[in-house]
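Removed: one protein chain of the complex. Kept in place: all other protein chains.
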Amino acid sequence: MRWRWFHQWGSPRWFYERAGRWQLVFGWVSLGLIAVGTIWGLGFAPVDYQQGNSYRIIYLHVPVAFLAQAMYAAMAVSALVLLVWKMKIADIAMQSIAVIGFTFTALALGSGAVWGKPTWGTYWVWDARLTSMLILAFLYLALIGLRASIRDPDQAGKVCGILVLVGVVNLPIIKYSVEWWNTLHQPASLKLTEKPTMPASMWIPLLVNILGYYIVAAYLVLGSMRAILVERERRSSWVKELVDRV
Amino acid sequence: MNPKRKQRLFIILGLVSGLGVTVGLVMYALSQNINLFFTPTQIAQGDAPVAQMIRLGGMVADGTVDRDPQSLRVAFDVTDFDHNVSVSYEGILPDLFREGQGVVVQGRLSGDQFLASEVLAKHDQNYMPPEVTEALRQSGKLDQMMGGKNK
Partner (left out) sequence: MFEFQFESLTAFLEMAPHGSYVWPVYILGLGVLGGLTWVNVAQHRRGLRSVKRHIERGEIHES
């Protein structure tokens, strides 16, 4: 059965139990990776010839900015699954990712602004990269607001799912903004297809942190989904059994 | 996948790609306005509005930075290696400001002078420890690494 695993994950009870196990692993692994990557980046990576120590902000800024976009993509996949298969768990994923994705986007914007001050000479400039990231933050915020304003969860999921899919067009705009237009923001230093434009002593800790933030994002989303699942399914027998067991 | 789900999938993917194309065309039409700055070549060709607040972007040309020792006044040329624009500015420059550095300058054109009200440094995607920069400079490979931009 090709689709069996897919429908299994769609079962609330199955999801709650499996996600609980994965969450534990993700939590500890990400804690380890982020501790290593952050200490390495802050204390052991060499200083930059132009920017001095201020560049050390990349060890937080780059991972959270990556995740801000990756989480939107994950939310879009959830929206598609919700609209096509009507799977409840996908709606919960969308709801969780909206909040956590917004937090990561806000962190990316904030850390970027603090980095911009010593490097560019300004906290903010309306260039294509920064503006498209701000639009991403507003999209996340709109999703949170939309859900809060619609009482019926099925209806809310549908409307949010459509907005999520409409917002997908912003993702390539963010990614390619630094290439398509003149921007103050520099192009990417780490790309999958090209050699990094920094030495290994700088990019290895960055990669460790990127990996750590991916996993911490998974940890946070799973945790939030499990909490929402208990609330939404509070009338179902499996949640009652669960409480009895505790 | 049952036919109903398949149909829904195709409708959604169709709508999203249609929307993508529309937004793409709008962005293409607006691309001049989305650019943060004009290049010296665009200014030389008269593409930039005169006496209006605009931004100018390029490299600080080597050997053109002239600081007034009495005040914060500074004059320099911004180049894209085809054309130069002379900029005059009074105020605090960002730490990264130097010859050969990418900058984005806000201000307005007055004759052939660009009167700046704000100077921002644009840094590139290259990160390096200072020792490596020094070694590269000595072997003459620094320019090559920077993609020949700093010539």
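A and B are the chain letters, set down in written order, and residue numbers restart from 1 in every chain.
FYI, a contact is a pair of C-beta atoms (placed from the backbone, for glycine too) under 8 Å apart; a residue touches a chain by one contact, two chains touch by 3 or more.
As the structure is a computational prediction, the values presented were derived from the model and not from experiment.
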Query raised in the report: Among the chains included here, which ones are touched by the excluded chain in the whole complex?
Result: A
Requested in this report: Give the residue, chosen from A:10, A:110 or A:187, that touches the chain omitted from the document.
Outcome: A:110
Query raised in the report: Which one touches the absent chain: A:54, A:78, A:132 or A:170?
Result: A:54
Query raised in the report: Which listed residue (A:10, A:153 or A:223) would be found touching the missing chain in the intact complex?
Result: A:223
**Report entry** Interface with the unshown chain - residue positions in chain A
**Finding:** 27, 34, 38, 42-47, 52-54, 56-57, 60-61, 64, 100, 103, 107, 110-111, 114-115, 117-118, 200-201, 216, 219-220, 223-224, 226-228, 230-231, 234, 239-240, 242-244, 246
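As a convention for this text, only the chains that are shown with their structure count from here on.
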Requested in this report: Can you check the complex and tell me which residues of chain A touch chain B?
Outcome: 3, 46-52, 55, 80, 83-85, 118-122, 125-128, 165-166, 168-169, 172-173, 180-184, 186-189, 197-199, 201-202
Query raised in the report: Which of the residues in chain B come into contact with chain A in the complex?
Result: 1, 5, 8-9, 12, 15-16, 19-20, 23-24, 27, 31, 34-37, 39, 57, 92-97, 104, 118-133
